[in-house]
Each structure stands twice: as C-alpha cells, then as structure tokens.
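Coming up: subunit A.
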Amino acid sequence: MLKLRNQRIGIGLALTMTSFVLMQFSGAVKAADESEAVGGRPVFNSLETFQINCDADGVASNAATAEHIVKGANSTKPGERIGALSQLAVKGVLDSASAQKILQAALRDQDANVRAQAVHAIVQQSCADNILFLGQALNDSELPVRLMAVDNLNVDDTGIQLLEQALNDEAEAVRELAAAKLDTVSTSTGH
Partner candidate 1 sequence: MIRPNQFKLSTQAALVIALLLGASQSAFSHTRLEIPTVVEGVRASNNVVIGHACGEGSNVVAHTAVFPDGVDSIIKVDGAEVTGSASDYVTNYGNLNQKIMNHSVFANEDEKADAAGNVVGYWVEGGKNPNHYNTYVPFRSTAGFIEPSSCASSVKVVIAVADICKITAASGFADTTVNLWTPAVGSNFDGPGLHGFNSPATITYTRNLETNPLPEGCSEAGSTVEIIPSAAQLNRDMPIVKKGKQFWPKAGH
Partner candidate 2 sequence: MNISILKHGLQAIAGAVLLGQMSMVLADNQAGGFTTGVASGVDFYQISCFDDGNGAPSYVEAQVKDITANSSKVNILLYKGTSCTTNKCAQFSLDTTDGDTGYSPLVRVTQGAGTYNLFVQHTATGTDTYDVIAHCKTSGGVHTGTSFGSRQQQ
C-alpha cells in the first residue's frame, strides 16, 4: 500500500496518475496520427505527456557546473543535450526546480537518445513514481528509450514483472538486457 509522506507528494501522485490515464488515451489517438515510421513502426513517444515530480528542495552544488548543464540542455546539438542530461544523473548538480524543468522538456525531445538519457536521469533524481514511469517508457517506439528503461529497472517484485514483459520486446538488445538482469535473480537465489 502506498503511504503518502506529505500533501505535496499526494497531489503529485494524483496528477501523475491522471496524466498516466490521459496519456494512454492521447497515445492511442496520436498513434493513429503518426506519419513518421521508423523501421515500419510508427514513432510513438510514450513519455511525451508524462508529468514528472522531482524533489523540489535540492540546490546546485557548483554554480559553474550548473550553468554548463543548463547551456548544454538547451543546445541545438543532440550530443550536447545528452551530455548535459547525463550529468543530471547525479543529484545535487543542479537545483531541483531547474532539473525538473530540463528533464520534463527532455521527455519531449525529438532525439530518442536524448529522451533515453532523460529516463535515466529522472530515475537517478528519485522523482516520484519511477515504476509507473519506467513501465510507460517500455512502451516507447524507440529502442534507446526502452533499453534505458530496462537498464534502470530494479530486480525487485515490480521490476521483475516489467523485466519479464521486456523479454518479449521486438529488439534483441532489450530482450538481451532483460534476460541478463533476470539471470541475476536466478544466480542469487541459486536456481
């Protein structure tokens, strides 16, 4: 059972759940409208309307680093945006409000590798509802996003369910990574 630590998290959770439901609906409509196909499969950003809710109390530890991250996140070059988001995988490099803003925008980035890096950073930033978020990311049309979702799943009860779902992914790499992670369960339990 989910315990609400405080009012803000409760509201955040409600919003997230609502967004999740709305996103499912809009995603279905969007899929029908998608005209850009990648390898025959319509491009579908499963996280486009997902509202993240990250810890709002953090402050940046280094102003110069923070400035560079913000600049990189706004670059026109995908490589720079990935680099900036990868640094956000460490908590405290940027104040939480700015981090949330950057990460939310990154979920709508046109480049799948940028979105994938945002997935990792959001999980590392301990934003709310990671398991919902990762479950949604597993439905994305783009390999980098799904792969990063699998990479960030913990091998616990809920994570294992999603990893087992990923064993049926169309991409070899996703199946490979999910199987490797599930193998660690088998190894650790001696089976």
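Operating definition for what follows: contacts are C-beta pairs under 8 Å (C-beta built on N, C-alpha and C of every residue); 3 or more make two chains touch, one makes a residue touch a chain; residues count from 1.
For anyone wondering why these and not others, all candidates are chains of the complex that A comes from, given by their letters.
These numbers come from a predicted model, not from an experiment.
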- Which of the candidates 1 or 2 touches subunit A in this complex? 2
- Query: Considering the complex alone, what residue numbers of subunit A touch candidate 2?
  - Reply: 64-65, 68, 71-72, 75, 77-80, 82-83, 85-87, 89-90, 113, 116-117, 120-121, 124, 143-144, 147-148, 151, 171-174, 176-177, 180
